[in-house]
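For this depiction, one protein chain was excluded, whereas all remaining protein chains were kept in their positions.
Let's look at subunit A:
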Amino acid sequence: MSRQAKRGLLGISLVLPSFLILVFIVVLPIIGSLKESLTNDGGGYDLSNYKFLFTDKLMRSNIIFTLKVTVISSLLVLAVSYVLAVYMRFNNGFAVRWIRRMYMIPIFIPTVIATYGLMQLLGNHGWAARILYHLGQDSFPRMIYDMKGIIIANLWFNIPFTTMLLGSALSSVSDAVIESAKDVGAGRLRIFWRLILPLTYKTLLVAVTFVFMGVIGSFTAPYLVGPNAPQMLGVSMEQVFGVFQDRQLAAALAFFTFLLCSFIGYFYVLSMIKEEGMRRS
């Protein structure tokens, strides 16, 4: 066997275990649920479950609601995290030291406990309402059992990790680059748009992928603080599967959620391939 072939074989055998795990844990279940989702009541195969997904008033509003929550949450998380990360990168002092110490805390608090905490804080008779009441404000907007509650919960769960991700990307932007840009007379905004953003763009994309997928499939917070209708897809899926016991429809919902995620994943992979291509050439 030639040296080349041996190296090739070694490469394949190194990749094979993870490839097989991927096949058994991800690919086969997806194919299984696709098949399940195409099964109709009579046992035959057709698109009736998907048709129901997009024609039923309730299901349609669930899908729209989920997309709204996901897009708003992702944008807010990115904006807040980016500002926080940039602030921590280019400033120093008391405030930054404390933010650095504290911002990771939410990662260590279990989802259920954090959600109940939020309910205590933002509920109609919660702490926030009581404090405002003593400050002379006697009306408090509805946060719990509402879209706002889910978005706030998503911010809590996603900002720490995203900030960490963006923070590490920003720390790899070298001071020398920024100094030299300043030397030739670039303003702050110009440095940000021309240097910092392009240099961290890829990590930003990774962060979007993580937040988007995390939010779209979330269950605990939407279940506990979300409205009864419309629901997020995760909650609806549980209800359709567990309560209505309509396995085919639940599979269709799951597959549709998977499609939404792979849509975002597509852009991520695309940019990775582009990057790789640039390095080659």
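In this section, contacts are C-beta pairs under 8 Å (C-beta built on N, C-alpha and C of every residue); 3 or more make two chains touch, one makes a residue touch a chain; residues count from 1.
In this text, contacts and distances are computed from a predicted model.
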Candidate names "protein-glutamate methylesterase", "Proteobacterial dedicated sortase system response regulator", "M48 family metallopeptidase" or "ABC transporter substrate-binding protein"; UniProt protein name, chain not shown: "ABC transporter substrate-binding protein"
Residue touching the undisplayed chain, where the options are A:Q4, A:T55, A:S139 or A:N228: A:N228
Which residue of A:R101, A:H125 or A:R188 touches the chain not shown here: A:H125
Subunit A, residues in touch with the chain not shown (by the definition above): 6, 9-10, 13-14, 16-17, 20-21, 24, 56-58, 61, 123-125, 142, 145, 223-224, 227-230, 238-239, 241-245
